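One protein chain omitted, others in place.
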Amino acid sequence: MAKFKNHILVCAGTGCRASQSELIVENLNRAIEDNNLGDEVQVVRTGCFGFCEKGPVVKMMPDNTFYVQVTPADASELVTEHIVKGRKVNRLLYVDPDSHKVISDSKEMGFYKKQIRIALRNCGFINPENVDEYIARDGYAALGKALTEMTPEQVIKEIIDSGLRGRGGGGFPTGLKWDITRKVKADQKYVVCNADEGDPGAFMDRSILEGDPHSVIEAMAINGYCTGASKGLVYIRAEYPLAIERLKIAIKQAREYGLLGENIFGSDFCFDIELRYGAGAFVCGEETSLIHSMEGLRGEPNVKPPFPSESGYKGKPTNVNNVETYANIPVILLNGSKWFSAIGTEKSKGTKVFALAGKVNNVGLIEVPMGTTLREVIFDIGGGIKDGKKFKAVQTGGPSGGCLTEKHLDIPIDYDSLLACGSMMGSGGMIVMDEDDCMVAMAKFYLEFTVEESCGKCTPCRIGNKRLHEILEKITQGKGTKEDLTLLRNLSYVIKDTSLCGLGQTSPNPVLSTMENFADEYEAHVVDGKCPAGQCKALMQYVIDPEACVGCTLCSRVCPVDAISGEKKMAHIINPAICIKCGACMEKCKFNAISIQ
Amino acid sequence: MANIKLPDNKKKELKEVCAKLNNDPGELINALHAAQGLFGYLPAEVQELVAQEMNVSVAHVYGVVTFYSFFSMTPKGEHPISICMGTACYVRGAEKVLDEFKKLLNVKVGETTPDGKFSLSCLRCVGACGLAPVVTVGDKVFGRVAPEDVKTILEEYNN
Amino acid sequence: MTKVKSLDDLRKMRDAVKSKLDLREKGDKAEKVVQIKVSMATCGIASGAKEIMTYFIEELEHRSIEGVVTQTGCMGYCYAEPTIEVTLPGEDPVVFGFVDTKKASEIIEKYIKKGELVDGIIPASYETIDKEKTK
Partner (left out) sequence: MEVVKLTIDNKPVVVNKGTTLLDAAKSIGVNIPSLCYMKLEDTNFENKPGGCRVCVVEVEGRRNLAPACKTECSEGMVVNTHTMRVINARRTVMELILSDHPFDCLICAKSGNCELQSLAQKLGIREIPYKGEQSHYKGDESPAIIRDMDKCIMCRRCETACNEVQTVGVLSAINRGFNSVVATAFEMDLDHSSCTFCGQCVAVCPTGALTERDHTWKVVDAIVDPKKTVVVQTAPAVRAALGEEFGMEPGTLVTGKMAAALRKLGFDFVFDTDFAADLTIMEEGTELLDRLNKYLSGDKSVKLPILTSCCPAWVNFFEHQFPEMKEIPSSAKSPQQMFGAIAKSFFADKLNIKREDMVVVSVMPCLAKKFESTRPEFSVNGDPDVNYSISTRELAAMIRNANIDFASLPDEDFDQPLGESTGAGVIFGATGGVIEAAVRTAYEIQTKKPLPKLDFTELRGMEGIRSATIDFDGLPINIGIAHGLGNARKLLEDVKSGKSNFHAIEIMACPGGCIGGGGQPYHHGNMDILKKRAAAIYREDAEKPIRKSHENPYIVKLYEEFLGKPCGHLSHELLHTHYFDKQKKIEI
């Protein structure tokens, strides 16, 4: 069937391409021709191997030999040695840094696959609109096992032993939460799935609901069994129509199979699920706000205690967990707590899904064991920084998190390590920033978000965040003073210390973490009146290099405010007092004579 | 508040939706979603009707409507354009795309073009960060939008 | 509609669907049936996955290739949407990224018909916990 005997796979991911993988392809093809192997060997460009640190990467098929840090000069040797003579080119093989063993077969290189998919186990494998495919992959077996072979206490013990912590951000032990709700006596209890993924730049929950809705339904039913709730509610963003659609189909199918409804698996347990829609309020990710929203009220939070586990939806004990947390439950029951707790770090077990985005090559949804480092995530899985720029910071935890820098890259990620460096796990957004991103502007961006999303109930969040934003605005406008930095810091601490809910208690984190890690950048704004990243418009100045300018007048003609003057064939000048920094002149200049200072 | 005459059949439909929700005040947000689906937006009279049918005060309904950004009291354009201003889109240049839309449509965020064809708004993350920057027009999602693409996108709807 | 009334029912059902799916995937004509999964989450659809799925369904028929085209959720390679996974009988699944109709046609002509790999393969970058799959 296959015409070619050999395939040479060359990584053409952005990272490898930057290190001349295209030239490798060319050289390989030439070598193949030189050796008259055109009918036997084919060179194929692939996407990123997720091993960019050692790129460019070349993989020989069918024997799976994996060559790293290949240069264009190596191409002919690969063909003559590996293909023609059948000998491996040892110097290009990967050496395991721990064991110093040379590894040639990529099948043995499982460790290079930094990702393990547990919560995402079915995403991309099954048709989410077909319950049969879910069942074929052991779907609903965990529910069956729980209902027919285990007591609620046993199930909860299994979850506690697994060490699973809430994936919505807080990291509260899930089993413990279930146990608290179970122990409260009430005629009616509820379990709720928090699918109000509001963190801008995060899409873990959407992907799970779109790719594997049944896992959430199954886990909610298990939760209902454990806590004594007969009703489940999914609070989902109205902005996720596809996830809603698939969830509806899945609920219908589960009902048809009797996996939701009366006497599930022939037991006494009855359980059904309803959907409630969010309407665009980030604060509704906070569980008391979410409950208010489900009750038809403004999504304002309540002071805790009482916790929802005591008094939640309609005043009844309510267990709220997030989508990703639920998605972990069925596998834990099937594979056992020991299996799960073997993955991850001492205090954070299992994996975490991250939505990797921003200035990184391989934007995507990834799932890594707790304890993976940021470097592995950004440079190996993420394929490094876009356009070969320099890594500057990575923002985790969304508007509640902080910016981490170069010095944090090798810290194993888990709940506690991120908190210790002034950020947090959050729901799993991970935004990578490069040298062009101004950290003051970044903090301002997040504050703008918080100001817009603050519910307005408590003073520090309602007015304090507004003032934080105003001070940051002032700084990015070049009007900030050193005193403003002191105000910024005091206000940030007070907002964290006094706000009513998690939104306000964490909203200054982007400010504090950037002030901590990029103090010089703040100083540059207020003392020197400069934005080192060149992002703050007010601090920029467009200038024409008189050496490079030929006086073609193109710039002065395109300038919308007539800020550029100069005689024909003479060097032109931009009047900074008139210039609105639109950048039109720079775009038009054919001689690269205009730059930003 | 200008009184806009709402079509009776739609009012009837809304009443039925509310009845289906058992006229339960707890279902207010679902009722408002339905109402916005029916009328395209939530003018005062619709809110009054929802309040009446869901057994809550009009002030309460208004308080809820103004709390959630998904609800709108002004009619949207025939093709509502939303620019994602989530972090992923922001760092990949959503602001420039927004500026281009503002320039070409000659409207501000939250406004509708005089011909009622387009309205412009910002939203926070549609969860398609892989395609940043993202723009949605109606139900359609445009990914990896560069300022140069804005013209093409608009032309698609201008015929 | 069959109701699942016990864990045994579920196991039987699982085995039944498994063989039914296997049949669909491999069939009696295991030599010929190709399986294509299209990643159809919001990202995928926004980048044109629906059109690609329709294209494959129509083109397989046009070009008289027996195959099954199904949708699935996010494969995680959002940067490379639309992505599809092609499983030739007896072969490991291969994922292709940035699939437009031109690429789709090339995949059909070269990979599906002749087994030649084409540019745009995305190497699997994660492990699954499903033991059968990792085998």
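Here the chain labels run A, B and C in written order, and each chain numbers its own residues starting at 1.
In this section, a contact is a pair of C-beta atoms (placed from the backbone, for glycine too) under 8 Å apart; a residue touches a chain by one contact, two chains touch by 3 or more.
The structure presented is a predicted model; accordingly, all values stated were derived computationally and were not measured.
**Q** So there's a chain missing from this view; which of the remaining chains does it actually touch?
**A** Even though it is not drawn, that chain still touches A, B.
**Q** For the chain left out of this view, which of B:Val17, B:Leu49 or B:Ala94 touches it?
**A** B:Leu49
**Q** Can you tell me which of A:Gly38, A:Gly456 or A:Pro576 touches the chain that was removed from the display?
**A** Residue touching the absent chain, from the options given: A:Gly456.
**Q** Hey, which of A:Val102, A:Val494, A:Val527 or A:Val561 is the one touching the hidden chain?
**A** A:Val494
**Q** For chain B, which residues lie in contact with the unshown chain of the complex?
**A** 1, 8, 11-12, 15, 44-45, 47-49, 51-52, 56-63, 66-67
**Q** By the contact definition given up top, give the residues of chain A that touch the hidden chain.
**A** Listed in rising order, the touching residues are 281, 283, 298, 300, 302-303, 305, 451-467, 470, 487, 490-491, 494, 496-500, 505.
Here is the rule we go by: only the chains that are shown with their structure count from here on.
**Q** Please compute the C-alpha centroid of chain B, do the same for chain C, then give the distance between them in whole Å.
**A** 36
**Q** Measure off the straight-line distance from the CA centroid of chain A to the CA centroid of chain B, and report it in whole Å.
**A** 27
**Q** Mind checking the centre-to-centre distance between chain A and chain C? Centres are C-alpha means, answer in whole Å.
**A** Once rounded, the distance between the two centres reads 26 Å.
**Q** In chain A, what residues contact two or more other chains?
**A** 203, 206-207, 240, 363-365, in rising order.
**Q** Residues touching two or more other chains, restricted to chain C: which are they?
**A** Within chain C, the residues that touch at least two other chains are 42-43, 45, 78-79.
**Q** What does chain C use to touch chain B in their complex?
**A** Within the complex, chain C contacts chain B at residues 42-43, 45-47, 78-79, 81.
**Q** Contact residues on chain B for chain C in the complex?
**A** So the residues of chain B touching chain C come out as 126-131, 134, 140-143.
**Q** Along chain A, where are the residues that touch chain C in the complex?
**A** Going by the criterion above, the answer is residues 1-4, 7, 9, 11-12, 42, 44-50, 59, 61, 110, 113-118, 120-130, 132-133, 135-138, 140-141, 144-145, 147-149, 203, 206-208, 210-212, 240, 242-243, 256-259, 265-266, 331, 335, 361-367, 381.
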